[in-house]
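My questions all concern the structure below.
All protein chains but one are shown at their positions in the complex.
The chains carry the letters A, B and C, assigned in the order they are written, with residues numbered from 1 in each.
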Amino acid sequence: MAEQTPSVETVRELSRRYSNWGRWGDDDERGTLNHVTPERVARAAACIRSGTRISLSLPMDATGPQVSGGFGGRFNPIHLMFRDGGDISMGTVVDEFYSGRDRHLRGTDDLVIMALQSSTQWDALAHIFFDGHMYNGLSPDTVTSKGARRGAISQATDQMAGRGVLLDIAHVKGVDALEPGYAITADDLEAAEQAHGVTVGAGDFVMVRTGMMGERKGNWGDYAGGPAPGLGLGSVPWVAGRDIAGLAVDTWGMEVLPNETPDVFQPLHCVFIVGMGLWIGEIFDLEELAAHCREDGQYDFFFCAPPLPFTRAVGSPVNPMAIK
Amino acid sequence: MAEQTPSVETVRELSRRYSNWGRWGDDDERGTLNHVTPERVARAAACIRSGTRISLSLPMDATGPQVSGGFGGRFNPIHLMFRDGGDISMGTVVDEFYSGRDRHLRGTDDLVIMALQSSTQWDALAHIFFDGHMYNGLSPDTVTSKGARRGAISQATDQMAGRGVLLDIAHVKGVDALEPGYAITADDLEAAEQAHGVTVGAGDFVMVRTGMMGERKGNWGDYAGGPAPGLGLGSVPWVAGRDIAGLAVDTWGMEVLPNETPDVFQPLHCVFIVGMGLWIGEIFDLEELAAHCREDGQYDFFFCAPPLPFTRAVGSPVNPMAIK
Amino acid sequence: MAEQTPSVETVRELSRRYSNWGRWGDDDERGTLNHVTPERVARAAACIRSGTRISLSLPMDATGPQVSGGFGGRFNPIHLMFRDGGDISMGTVVDEFYSGRDRHLRGTDDLVIMALQSSTQWDALAHIFFDGHMYNGLSPDTVTSKGARRGAISQATDQMAGRGVLLDIAHVKGVDALEPGYAITADDLEAAEQAHGVTVGAGDFVMVRTGMMGERKGNWGDYAGGPAPGLGLGSVPWVAGRDIAGLAVDTWGMEVLPNETPDVFQPLHCVFIVGMGLWIGEIFDLEELAAHCREDGQYDFFFCAPPLPFTRAVGSPVNPMAIK
Partner (left out) sequence: MAEQTPSVETVRELSRRYSNWGRWGDDDERGTLNHVTPERVARAAACIRSGTRISLSLPMDATGPQVSGGFGGRFNPIHLMFRDGGDISMGTVVDEFYSGRDRHLRGTDDLVIMALQSSTQWDALAHIFFDGHMYNGLSPDTVTSKGARRGAISQATDQMAGRGVLLDIAHVKGVDALEPGYAITADDLEAAEQAHGVTVGAGDFVMVRTGMMGERKGNWGDYAGGPAPGLGLGSVPWVAGRDIAGLAVDTWGMEVLPNETPDVFQPLHCVFIVGMGLWIGEIFDLEELAAHCREDGQYDFFFCAPPLPFTRAVGSPVNPMAIK
């Protein structure tokens, strides 16, 4: 990665070197979630001490980070009511919803139209392809207009619980937020471990805080797709070497933007998701968690972040919980 | 409740007797989640022993329990793709999604249109009104076409974790599933505690299994709104007396159908949600959990079931996790 | 078509024989709408005599012909309110929608989620492929996840007006409705012309009534995709020979079901749409028009049926107007 500008060849080399294809069988669709063994989950329970519960999710609504005409057609969640207090107040609900028979109870009801990756979210392994393949060598016909036949979000339905670790890179570096374009390295990650007195181990879910969420929440600007700090190519050996289960960041795209590879967009999506089968979380709100960890000095926690099990989906919104 | 047919007066009496209005302040919007103290969450960690993770959610897709023209306009989730493997395979994705500049990575992306209470789900306290009020005396103008200004699902964003207990009523009674119309009583609930060797305590999330999900999954018939077993009026003293945080059932509507009150639809929704501020879960899939509990004899577990924090929503789909 | 069972070879032969590929240029995306010259539109004005206006559309709502789990994921229109009278009645609309400033006016507003071919509708030429091609030889990469780059519904945006002719086959045969499985022939179409005293000419929009809509409206059963009367292979020479602009039928699929070709689904979609570039309308409600034509004996009319110009769509709902 050193002297010359990294390119698609760099990405290919990293993908090959750190590939997990076949590691858990040729049919594996679960990737790094294989690291989350029952023993590790059981051990993670010890992280629960005070019983503090912290959500890592944004509120999901029209004020989210997506912009009109944004990336790939994504939009902020559209929340609508089937029935509401107006129907109750006007006395119309009985005829309109209860077939004219008043049985005293009144209800309200609602729905949502939601781009699955518009807010705090998990990527499924079928979300990314590189050089014609997704994780474990599957071809594009895996994902049709009816969704992902393999590597879908449902692979994680009962998997997203275990030990979580926060690495607050911004705080360790003494800034509110890393600068857009800053590429987090293996050294940065190790320095955070040391500063926090925590060691990331196999099967852990690692939350990396850049501070960008704290700066931009509610005043998004180009948060969704614009320049951002994030993981860089130099982080790959660390990420791959620790056998982590998942990696979540407080930015739109997890990795540094602009990317270090002028010819490849989101090269770490290729290396991590396609090559390693690593589960990536994005748009996580780590502000409250970071404040709490600074307060009590405990940077690991029980982590439970179950995706909604949308059949054949390539992503899912999630309300991740950190429990300490 | 005894000799004569219960009626709206019965419901009013129960709502009054077991009311929690004002218990946690006149402004409280959180109801029984107030029972979930940090200490109780911390103690619940001890339920994690083997590290087994079990999801209590249905797959969310078009094969769900909703039917065409169903209750209140609800429908099964509609999952659609923004981008898929076809675009990758045909080579159209670069022009269509990446502005004509090929940067090697390929992605897929999707969205969902979802009635928030169409599958495994939490009710928010603003979901139900009785005699002109929702929990804590709020009036119908609390819920407008823009959703619930108070008592919304976001009250539970960081709350849904603690000790869970399964009460497998069907199993204790020696049947695959309780009959539609069977009203679960306080005695049934206590008998299950004894049979399971478990005691429900303050701040617990109680899962009540009727077995109906096991019978109907994938072959729903009138599961959504038809006759069903469920909690009966006779269960109220037990439910109220234990100071539980939440109650989830494997049926569409939590309570017995047809209801015991000919003149009131879903009377326990009135007593529990409006009167007590109790958080209700419905369409929970308790089959795998029940099998596991029968196997190891442990009927309590760490429970983490975070709703998606849709702003001002009156319900949310959820993928509840039981961790043992 | 005669002795032996027709097959894909029959369909190929008909598609070739009646092909319009190249007829209006290699780049043509408009097909038979090229027949609608200004002169023909001007002449069609003479069909307007009494000033009677008749809609040929179903009401578009949840009571439409689609069924749960129906063909290709289609569903009936879902209509929802952004703002309604409840907000006005409760006095919440000012804060909720008008930023707290009461300026006297009150509004209501709504949206729809609609499968474009779920009700009365036009097919775009990009809707159908046969043997790897759509009309005029275009390949499947013409239609990506972002819709049809060519042959989309917008080709008809300003085209759908001219002379309309009703051929009431059911009435001419003296039945309320043709039987499911009945294949309308060229002879049937000519017999209707004679019985009605009307001659179909170049550039006309032909409405073919089977009577099935009258029988099934509101009691749909398997209307959407089940056995139905409709155009048969024997109608092709007449349809192709008259140089008509469009063909609309009161059934779900325009052509007879089960199809005459055991190995090809909807063979006339292949011959008409792919081969000829013919614009097809389906689920037209011809009942009121037919009654009016029987009354006054005039079977031609001014026809105006503009699709909504959804960019890159492969179909559009339409409210077709017959004006006599």
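Basically, a contact is a pair of C-beta atoms (placed from the backbone, for glycine too) under 8 Å apart; a residue touches a chain by one contact, two chains touch by 3 or more.
Keep in mind that what you see is a predicted model, and the values were worked out from it rather than measured.
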item	value
Sole contact to the chain not displayed, among A:14, A:33, A:48 or A:81	A:81
Sole residue of C:60, C:200 or C:290 that reaches the chain not shown, by the stated touch rule	C:60
Of C:74, C:171, C:209 or C:242, the one touching the omitted chain in the full complex	C:74
Residues of chain C (touch criterion as defined above) contacting the omitted chain	8, 11, 37-46, 48-55, 57-61, 63, 72-74, 77, 79, 81-86, 88-89, 97-98, 103-117, 126-132, 139-148, 154, 157-161, 263-267, 269-270, 302, 304-315, 317-321, 323
Touch list for chain A against the chain that is not drawn	62-63, 66-69, 73, 75-76, 78, 81-84, 86-87, 90-93, 96-97, 113, 140-141, 144-146
Missing-partner contacts on chain B, residue numbers	73, 80-82, 84-87, 89-90, 92, 111, 113, 145-146
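We adopt the following convention: only the chains that are shown with their structure count from here on.
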item	value
Same or different residue numbers at the chain A/chain C copy interface, by half rule	same
Averaged-CA centre spacing for the pair chain B and chain A, given as whole angstrom	25
Inter-chain centre distance, chain A versus chain C - centres from mean C-alpha coordinates, in Å	45
Junction residues of chain A - those touching two or more other chains	73, 81-82, 84-86, 89, 111, 113, 145-146
